[in-house]
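Taking it in order: structure first as structure tokens, then the write-up.
Here the complex is missing a single protein chain, while all its other protein chains stay put.
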Amino acid sequence: MNSNALMSPSVRFSLFNLIKEGLSGNAGWPRQWRDPEPQPAYDVVIVGAGGHGLATAYYLAKEHGIRNVAVLEKGWLGGGNTGRNTTIIRSNYLWEESEALYEHSVKLWETLSDELNYNVMYSPRGVMMLAHNIHDVQVTKRHIHANHLAGIDNEWLTPEEAQEFCPILNISHDIRYPILGAALQRRGGTARHDAVAWGYARGADRLGVDIIQNCEVKGIRRDASGKVTGVETTRGFIGAGKVGVVAAGHTSVLMGMADIRMPLESYPLQALVSEPIKPIMPCVVMSNTIHAYMSQSDKGELVIGAGTDQYVSYSQTGGLHITQHTLDAICELFPMTRRLRMLRNWGGIVDVTPDRSPIIGKTPVEGLFVNCGWGTGGFKATPGSGHVFAATLARSEPHPIAAPFTLERFTTGRLIDEAAAAAVAH
Amino acid sequence: MLLIHCPYCNMKRPETEFRNAGAAHIARPLDPATTSDAEWAAFLYLRDNPKGIIAERWRHAHGCGRFFNAIRNTVSDDFVTTYKAGEAPPETEAFASEVAPGSREANATGKQAETAL
Amino acid sequence: MAEDRATMDETAASEPPYLRSAPPLARFVFRGDAMGEAKAGEAFGLGFPEAINRAASKGERGKPGGRVALRLGPDELLLIAPVSEGQAVFAAIGTACTDIPHALVDISDRHLGFVLEGPDGADVLNAGCPLDLSLPAFPVGMATRTLFHKAEIVLWRMEPRLFRIEVGRSFAPYLEASLRIAMNEAR
Partner (left out) sequence: MSAFRTPAGGRIDRTKGISFTFDGRIMQGLAGDTLASALLANGVHLMGRSFKYHRPRGPISAGAEEPNALVTVSRGGGRSTPNLRATQVELYEGLVATSQNRWPSLALDIGEINALAAPFLGAGFYYKTFMGPKFLGSNKAWAKLYEPIIRRAAGLGRAPEGPDPDTYASRFAHCEVLVIGGGEAGLKAALEASDDPKARVILCDEQAEFGGWLLNGDGEWLSEALEQLRFRPNVRLLPRTQAFGYFAQNFVALQERLTDHLGTLPPKAPRERLWQVRAGAVVLATGAIERPIAFPDNDRPGIMLASAAEIYARRYGVKPGSRAVVFTTCNSAYGAALALKEAGVEVAAIVDARPKPDPALAANALGAGIPVHTATILVGTEGRLRVNRVRLGKLQSDCSVRETDPVACDLVLMAGGWTPSVHLFSQSRGKLDWNDTIEAYVPGATAPGQAVRSAGACAGDFPTEMLGTFSGASPVPGDPAKVKAFVDFQNDVTARDIRLATREGFRSVEHVKRFTTTGMATDQGKTSNMNALGIVADALGKSIPEVGLTTFRQPYTPVTFGLFAGQARGELFDPVRKTPIHEWAAAQGAAFEDVGQWKRAHYFARSGEDMHAAVNRECKLVRETVGLFDASTLGKIELVGPDAAELLDRLYVNSWKGLAVGRCRYGILLNEAGFVIDDGVIGRLEPVAQNWDPVLRSNRREKGGEAADRFHITTTTGGAARVFAMIEDYLQTEWPNLKVWQTSITEAYAVIAVQGPRARDTLRPLVEGIDLAPEAFPHMAVKTGRIAGIDARLFRVSFSGELGFEINVPAGQGRAVWEAVYAEALKHGGGAYGTEAMHVLRAEKGYIIVGQETDGTMTPEDVGLGWAIGKAKPDFVGKRGLMRPDLVAAGRKQLVGLATLDPKIVLEEGAQITDSPAPPAGTPALGHVTSAYWSETCNRSIALAVIANGRARMGESVYVPMPAGAIAATIVAPVFHDPKGERLNG
């Protein structure tokens, strides 16, 4: 029996219901997702209940009618990089393959709250990427032209225009690396990271997907032919027709269970927030050259991030000197933040590929699929990634947008090297 | 900021003096021309990326300048040991228990010694 | 430029610790094997220090006959001599090692030198240098490459309260400004 029958009743999220519930002591809100016991087997098992895994399950159920699906999560859903990222969303990437993928995602962001009936607070406030030297200007303009050709908005701003867009930006010529201009993608912005995971979880749950938390995958079982038959977990064996690994920083560990070595290294990436203050930042500002970026959340904290630590680590922390460099850059770009204070600093484990582009698709093991390598910049891709990976899983062949992002590219040399032109990609 | 023992300086020094140089014991094929595309891709890109004990390379870039190897736990970031380039990984308990026999295809002496070109 | 610095020093010299620019010097990097080192050391007139991160010196630096050898890497020696003796040193070592594979490279102008002197020298340096500079951990005679904030330096403790710093030429203004800030902030 499919576990659909166990589904909890649904109450639509709306102003009306919010008031109705408020008046009755909020007793009527149902669970946003169940806590099901694992079934013996599923058509598809997704490993990893991050945004990408949950979105995959949601679209599998919604668009491909595959509802006998489990998402297995070793901890709590959304607790991986989805719950610890700086939430920058944009699609102004360089290569056509990337443009297609990230733009697909941005389009989905634009209607995601309605789609999920969950306010994910997608806030297209504009993402501005700064150029500090002539090389930056060349690279930035190359992106802008490439994006125009692809039908993706991205525009060049002079320093004065950049400051008009973000008044606290320091465009003085006397600073060490003066701002020579910026690329602005107005449709870029941020979303509430947790809400994305929760919205997809609630949506998938409603469609019958079993989200099983505190269930760590410890092994991948294969039959004599080598085909995947299921996964060993801390809650026992769970059979699966297909397994999709969507485990971000832990992908190498999981793929190792099927004897596949991956072109991945997992690095700590840190972020931090300031104490909440009244609004000063109307948009997102990024500087790849001096390694810092900042936005302000709806609650008022400045959300700040930078580059990764230099060594492989699964510790979800990083070095103080990285925070230091991030904040010296922030103080340089926004001198009036110097007296503000850091409230909390944390790290995630990002799975970095040699070309900084993700890997989506089949693996050498039959029945085993992987969606990983999003590294420092996959939050923005959550809806699109889930969407194309669901199609790939359902049809056992790559969705056209996912097709270039195969594992094979590392053998043929057909890399999609976003790193070549820009140091970090958030 | 990690504290790293440089086996050449024979001193613990702060991380900022060092540059991590990725996985250790990945030998450059002796005769690249005869490798298959897959083998070359493995050399270029495939990495163990272990959760647990890693053998990695560091360079004491702002110190003695030497590359050396380290065994480190990627969960605690604690170093088990460091040793000079070209030396075999020591038979430390932590390393032995975490590394399945045969899982490292690179030769045990670290980087390839001399190639005859 | 050198004059500018001298006058700047005058004002600072009254309050220890103080910072001085070293005079121009001849500098070489010697790389080679043990035999090469032995011969080169002989030609240099000063046995090279055996231990890594140690300096050996003879005479007064910058004065005729003054020579310094700092072992910065297992087989890397930074040799310093008065400018007037540079060519002779280069030729002598070259000749002594003609037969032996080695590298001797003139880097005289690659660095500028500074002298930091005073009771708080270690504290001043610790504003930007992450090493333990207490006497037991960083004794007289120790010399090593390290960092001061964002600049790479060679730090050599000549006396308990006397540090010699070598820095890449283009980093010198940064180093000097940073050291002066640190001197102002040390207590």
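A, B and C are the chain letters, set down in written order, and residue numbers restart from 1 in every chain.
Rule of thumb we're sticking to: contacts are C-beta pairs under 8 Å (C-beta built on N, C-alpha and C of every residue); 3 or more make two chains touch, one makes a residue touch a chain.
Bear in mind that the values here come from a model prediction, so they are computed numbers and not experimental data.
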{"item": "Shown chains touched by the chain that is not drawn here", "value": "A, B, C"}
{"item": "Per the touch definition above, residue among A:N85, A:T308, A:T353 or A:T411 touching the missing chain", "value": "A:T411"}
{"item": "Touching the absent chain when the full complex is considered, from A:N117, A:Q163 or A:T406", "value": "A:N117"}
{"item": "Touch list for chain B against the chain that is not drawn", "value": "1-3, 14, 19, 21, 28-29, 31-33, 35, 37, 40-41, 43-44, 57, 59, 61, 65-67, 73, 76-79, 85-86, 110-115, 117"}
{"item": "Chain A, residues in touch with the chain not shown (by the definition above)", "value": "13-15, 17-19, 22-23, 25-27, 29-35, 75-79, 83, 96, 110-114, 117-125, 132-135, 138-146, 148-151, 174-177, 192, 194-195, 198-199, 213, 274-280, 290, 296, 298-300, 315, 317, 319-320, 323-324, 326-328, 330-332, 335-346, 409, 411-415, 417, 419-421"}
{"item": "Interface with the unshown chain - residue positions in chain C", "value": "1, 24, 29, 31-32, 75, 90-91, 94-95, 97-111, 123, 126-132, 134, 137, 149-151, 168-171, 173-174, 177-178, 181-182, 184-185"}
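Assume only the chains that are shown with their structure count from here on.
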{"item": "Centre distance in Å when chain A and chain C are each reduced to the mean of their C-alpha atoms", "value": "50"}
{"item": "Distance between chain centroids, defined by C-alpha means - chain A, chain B (Å)", "value": "31"}
{"item": "Chain A, residues touching no fewer than two other chains", "value": "none"}
{"item": "Touching two or more other chains - residues of chain C", "value": "none"}
{"item": "Residues of chain B that touch chain C when the two form their complex", "value": "1, 8-11, 13-14, 16-17, 62-66"}
{"item": "Chain B contact footprint on chain C (complex, rising order)", "value": "52-53, 72-74, 76, 130-131, 144-147, 152"}
{"item": "Chain A contact footprint on chain B (complex, rising order)", "value": "1-2, 15-16, 19-20, 22-23, 37-38, 41-42, 44-51, 54, 56, 72, 74-77"}
